[in-house]
Each structure stands twice: as C-alpha cells, then as structure tokens.
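The block underneath contains the structure these notes are about, expressed in structure tokens.
Excluded from the complex is one protein chain; the other protein chains are retained at their positions.
And then chain A:
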Amino acid sequence: MVLVSAAREYVNRMLQDISGMKVLILDSQTVSIVSVVYSQSELLQKEVFLVELVDSISKSKESMSHLKAVYFLRPTLENIQHLRRQLANPRFGESHLFFSNMLKDTQIHILADSDEQEVVQQVQEYYADFVAIDPYHFTLNIPSNHMYMLPAVVDPPGLQQLCDRIVDGISAVFLALKRRPVIRYQRTSDVAKRIAQETSKLMYQQESGLFDFRRTEMSPLLLIVDRRDDPVTPLLNQWTYQAMVHELVGIHDNKVDLSSTGKLPKDQQEVVLSSEQDAFFKANMYENFGDIGMSIKRMVDDFQQVAKSNQNIQTIEDMAKFVDSYPEYRKMHGNVSKHVTLVTEMSKIVEERKLMLVSEREQDLACNGGQVAAFEAVTNLLSNESVSDIDRLRLVMLYALRYEKESPVQLMQLFNKLASRSPKYKTGLVQFLLKQAGVDKRTGDLYGNRDLLNIARNMARGLKGVENVYTQHQPLLFQTMESIIKGRLRDVDYPFVGNHFQQGRPQDVVIFVVGGTTYEESRSVALQNAINSGIRFILGGSVVLNSKRFLKDLEEAQRIAKSSTNVV
C-alpha cells in the first residue's frame, strides 16, 4: 500500500500546481512506473490531454504552445540528450522537469545551458524510480538481469550498469518511505555484497544530507539476497491465481497479453490484472485454482441474475432504472468476461501440457525426500510423450538441485536422457545451473535438511499429510522472514555492512532479491503482512520471474560465459 500511495502522491504533486492543458512526457521506464499507479481517466481529470514518449516526440515538428509540458524522466544520459535538443527548440509553452532520482550537478548545468529560451519553470526530484505492482511488491524491470550470474571480470561495465540501476531503485524506495535503513546482505553472494556496500556508501556518505531523516526508534532493515540461494521457487509451476497467470501466460506491469493464445474478441486480447482496481482479483489473487473456479462461478451467477432482471423491462420506471445502472452493468460484464477468459485459457494450457501430473512430481522433488522414488518418477515423465521440453528440463533441474550429491551416476543418466529427448535443449544448462546455485553456493537451508530441527519438522509434516499437494512448497523467503520476526537472522549468513548494527527486531523490512522475485514469494509476503505480527515486509526484485524468464536468464548467462572463456 505504502509504495503505491507514495508513487501516486508524487504524480499528484507533479500535476496539481500546474494549471491549464498539459502534456505528459515520459521515457520508456517511467511509462511503466506511472501506468501501474495512475490511470488514463485520472490523468484526464487533471487536464493532461496528451501523453508522449520523450524519444518519439523529437520526430514531430508541430508546435503546440497552448500546452504545458510536464516531463517525468529517469536521469540517464540519453534522456538528458533528448531534453537538450527539445529545450533548444521548444514545442510547448512551458516546461516543468521532474526526475525520478538524483540529478548530478553536471547534468543540471547541461540543462541550464541548453535552455536558451527559458521555458523551464521548475526542476524537481520525485523519487518514484520503481514499479509498484502490488501493495508490498515492487520491481525494476531491468532487461540485463542475467548479468548478476556472471563474475565481474566478464563484463565490468554491464555489471556496473545493473548494480547502479538496483542501487538507484533501492534508494528511491527509501527516499519515498523517508527512512534510512540498516543494511544486511547474503554472505555467499558477491553481487549482493557489492550492492549492499554501494547502497551504504550512497546513503551514509555521498548523500547523507538527503537521507538524513528523523530517526525513529528502530531503523528499518534492508536485506539483500541473491536469487541463486533459492533457485527452486522460480522453476516450480504455480497454482495460485496471480502466480499461475504469470507462469502460464505472463504478467507485465499488471497487464496480461492474451493475443498469442488463440482467437479472442478484441477487447479481451490484453487485460489488466491489478489488485488496486479489481475487487474480485484482490479477493482471489492468492487463492488456489480450485477455489477460484468456485468464486468465478458465483460471480457469473450473480451477473446472470442482474442480466436477467435487466431484460425484464416493462414500464418506463424499469427503463429508467436500467439506464441508471447501465455503467455498472457494463463494468461488471467486462470484469466477468476477463476472468472467465483467463481461467479458460489457463485450463486449456494445463490440459495440453499435462501440468497436473508434472507439477505433482515437481512439488515432490521440492518438498519431500526419497531419492530412488524420485529418480524413477522423473525417468518415467521424461519418457512421456505429452510432456513438453520445458517441463522436462525443469524436472531434471529440480532433481539435480536436490540430489546433486547422491548417486551421480543416475544424474548423468538423466542428463543423457534429457539431451536425447529434447532436441532444443542446450547442453550443459543444468550443469551451469548447478555451478551457479549448487549446494555449495547456497546459504539458506533450502530443503530443510541441514539442521536437526528442520528434519524433524519435515518428518512431522510428512506424517500429518498436506492439505493440497500442489501448493505445499514454501519459498525459502518464508523461512527468512520467520527468522527476522523471531530476531534470529544469523549474522554468519547475513552479515551487516560495515559498522551497521541493530539490536532487536526492526519494524519495517525491505527484502531485495537480486535476480528477480516471483509471485509465489510476493504472496508469501502479503500473507505474512496480513497476519500482522508487528513487522511490515516489502519485497522487491530486479524483475519478476517465471520459469521461462529464469531459464532465459540462465541461457543468456551461459552464452556470455562461454563466449568470454573462448576469448580468454
């Protein structure tokens, strides 16, 4: 809630003091940032009658001096160049410049120099440099995400770019929250350490004035972890509504693109899934697939009743009532068709890829023991013709991650079988994954089999049986959050940066996952916050992963690693 409202507040402040007709100029990143928190109709209410991208605007030549230009951009080199050109030949009456992060002095000088006609009325920094997709979940949509898997020597500028963007995003979050945190990072990850140190330097040394907020009792905690500590969660197939849609179809900035999945009516090809605007979605986004079916059926029944009463128009009074309730009726109709379409598409995909079968095996691999049984089951599924290539790859990866050390012979057999079965499989991807996120590289107790207490807990759970086989997996993040709540996050595994220290439990925790978050983890965070244990968690990542994206990042990283070793 707090991130969404902070971003909205910034946009409001940008628009409210400027009277008259306005044009809002954004760059490709700030478009995402603004679109998830502000709607077109709200912009229209604030008299913003045109929205353009800063790079496309230079191609047009018509001057619209009756409009006032409101620029909201990230302070990057290209944007400053675009601005220079546009300030030199202004198309609009006035210009108000807003930046989503801190401007360097040199950049301000450049802008001032190119403003010959003095159209710039104000320059401000509004720190909305993150995409607030859910109340407790933000992302940064970084395209070069895969760089985090490579050591620094491979591509130093690329990795620097990634780290800079992450540091910018995290500092914007804390500036929006108006707090300065204590920083901890995952010991085994170099990227996490680097980002933690750079963030600390920024907040405590370089810009300490800017971050010097009123100190409350307990500083908030910023915990930076690495995706590779829990590679299992992005590989699993999901069965709760929001996570499932992202896994099977793909959600980007709260939009779902259904145009590739068969013929659909035009207004259903791209739909919006936002918990802020859709009450049904807000109530059901964390429910599992079976329960969603029931809720949708109830919604359709309600809608049918309303539709029936609308058809029964006899008197003028009825007509008047119908026209009164027509806008709501239309909205309900749109909403119902949207959810029905989504669930239909997902059921189709589940049926095609035999996901019930595959996912059961995946959950077993992730949660329960028994190497021999697992090996047999995976081999069977590999031989099954109707299982798709990507699912086979995921099964072998999950098996490899768990039984890496037990029986290497059988592991080799699985690799060979996979290579022979799936022609598109890039050889060595599983091995690459093991090199990145194998048992030696992981800090956390991913399978709950490191210390006695966890083993005992697992056995008890096995005896008790689970409610739903398909949703038994808990992401590692859940355990991390529990340790923080109990105040028992180990210093050995998650050290503090520099000389930071914190006694006791923080009240606000921001967990940033380098490499991307998943909707399963954001669900975990939201459910944890709902329990109201006195600590509020916010989750953020460089992207939002599903299995396709995670595998793509792996492939990209592998390709770059291979080409760099060839060069060396």
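Heads up, the rule we're going with is that a contact is a pair of C-beta atoms (placed from the backbone, for glycine too) under 8 Å apart; a residue touches a chain by one contact, two chains touch by 3 or more; residues count from 1.
Keep this in mind: contacts and distances are computed from a predicted model.
**Student:** Given the options "t-SNARE coiled-coil homology domain-containing protein", "Phospholipid-transporting ATPase", "Cytokine receptor-like factor 1" or "pyruvate dehydrogenase (acetyl-transferring)", which would UniProt use as the protein name of the unshown chain?
**Tutor:** Of the names offered in "t-SNARE coiled-coil homology domain-containing protein", "Phospholipid-transporting ATPase", "Cytokine receptor-like factor 1" or "pyruvate dehydrogenase (acetyl-transferring)", the one UniProt assigns to the missing chain is "t-SNARE coiled-coil homology domain-containing protein".
**Student:** Of the listed residues A:E78, A:E116 or A:D267, which contacts the missing chain in the full complex?
**Tutor:** Considering all chains, including the one not shown, the answer is A:D267.
**Student:** Looking beyond the chains shown, say which of A:D278, A:D391 or A:D553 touches the absent one.
**Tutor:** Checking the options A:D278, A:D391 or A:D553, the one contacting the hidden chain is A:D278.
**Student:** Check each of A:S5, A:S39, A:T344 or A:N368 against the chain that is not shown and name the one that touches it.
**Tutor:** Spelled out, the listed residue whose C-beta touches the missing chain is A:S39.
**Student:** For the chain that got dropped from the picture, name the residues of chain A it touches.
**Tutor:** Per the touch rule, chain A residues meeting the hidden chain are 21, 23, 26, 31-32, 34-35, 38-41, 43-45, 47-53, 56, 60, 62, 64, 67, 253, 255, 267, 270-272, 274, 277-278, 316, 319-320, 323-324, 326-327, 330-331, 334-335.
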